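Only a single protein chain was left out; the remaining protein chains are all shown in position.
And now, chain A:
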Amino acid sequence: MFELTLQALFSGLLAGGYYATVAVGLALVFGTMRVINLAHGELVLLAAYVAYAAETNYGVNPVMAIPVALVIVGSASAIVYALLSRIRQDREINSLILTFGLGIILTNAILSIWKADIHSTSDPWFQDSLVVADTLFAMNAEVASFVGGLVLMAGVWWWLNHSWQGRAVRALSSNRAAATLMGVNPRKIEILSFLIAALLATFAGFAIYTGKTVFPALGHVLTVKAFIITVLAGMGSIPGVLIGAVMIGVIESLTVTYLSASLQELAGMILFLVVLFVSPSGLFGGGRALAR
C-alpha cells in the first residue's frame, strides 16, 4: 500500500508538471490580454508534430528540433496575435470564437499534412526507465520534461518580476490604461507575451512528443485541460498554474490507484469545482493575478 501511494504521488507530481507546462502559456496570454487563446493546445500540438517531422525525415533528435519548432510555433502565434489585435469590439467573447476557429484550422492542417496516425519519438532514451530508491518509477522523458518545465516556469516568473518587460506585462495586466499612460506600448508587450507563450508551447509540445503520443485531435484536449488549470489557479497566476496542475495530477493519480482509472477526470473536475466553490476566483485569484 505504501509503495502504491508513493508511486501515485510521484506520478501525480510528474503529470502535474506536464499539465503546468501546457497551461502556463495560456495563463500568460490571459494575464496580459484578458484573452483565452483556445488555439493554445493546437500550438502545442504543432510543436510536437514539428519534432516528429524533424526526427522522422531528418533523423534529428527531438531536442535539436526545438529551435525549428520555436520558429514555426512563434510564427503561428504571431499570426494568432495579428488576427486577435484586429478585434475592435467585445474582445473577450470575439477572441474566444476566433481562437476556437483557428484551433480547428490548425487541427485540420495537421491532419492533412501528417494524417491521423499516432506518433511518438523513436529515441529509446526517452522511454527508458528511471528508478528512484527501487520504489519510484518514471520514464526519462517525464523527468526531463518536469525539470525543463520547472526551469522554464521559474524563468518566466523571474522575467515577470525582475525585468522591465516583465514589469510592463504585469502593469498592462493590472491596469491597461494607466500602463499606457506610463509609456508602456501595449502592442509590443502583448506580442512579447504571445512569443513567450509560443516558447512555452514549444517546450510542452516537445514534452508530449517524447513522453506521450500525439495525434491530430489532441490539441483540443490540451486546451481544455490548460483552461481548467488556468481557472483553478486564478486567471493569469503563473505560480498558481504550477500548484493547481500538481493538485490535479496528484488527485487523478490517487484516484487511479485507490478507486478507478475511469474516475480520474471526474476527480479532477470535483477538485476544480470545490476550489471554485470555496474561492470563486481560483487558488491565487483576484482581479489581476499575474506572477503572484
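Here is the rule we go by: a contact is a pair of C-beta atoms (placed from the backbone, for glycine too) under 8 Å apart; a residue touches a chain by one contact, two chains touch by 3 or more; residues count from 1.
FYI, contacts and distances are computed from a predicted model.
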So one subunit is absent here. Using its UniProt record, which name fits best from "Nitrous oxide reductase", "ABC transporter substrate-binding protein", "Lysophospholipase" or "Anti-sigma factor antagonist"? "ABC transporter substrate-binding protein"
Which residue from A:I87, A:L195 or A:V256 sits in contact with the chain not drawn here? A:V256
Candidate in contact with the missing chain, chosen from A:T21, A:T107 or A:S193: A:T107
Answer key for A:G59, A:P124 or A:G183 versus the chain not shown reads A:P124
Which parts of chain A face the unshown chain closely enough to count as touching? 3-4, 7-8, 11-12, 14-15, 107-108, 111, 115-120, 122, 124, 127, 129, 137-139, 212-213, 215-217, 221, 253-254, 256-257, 260-265
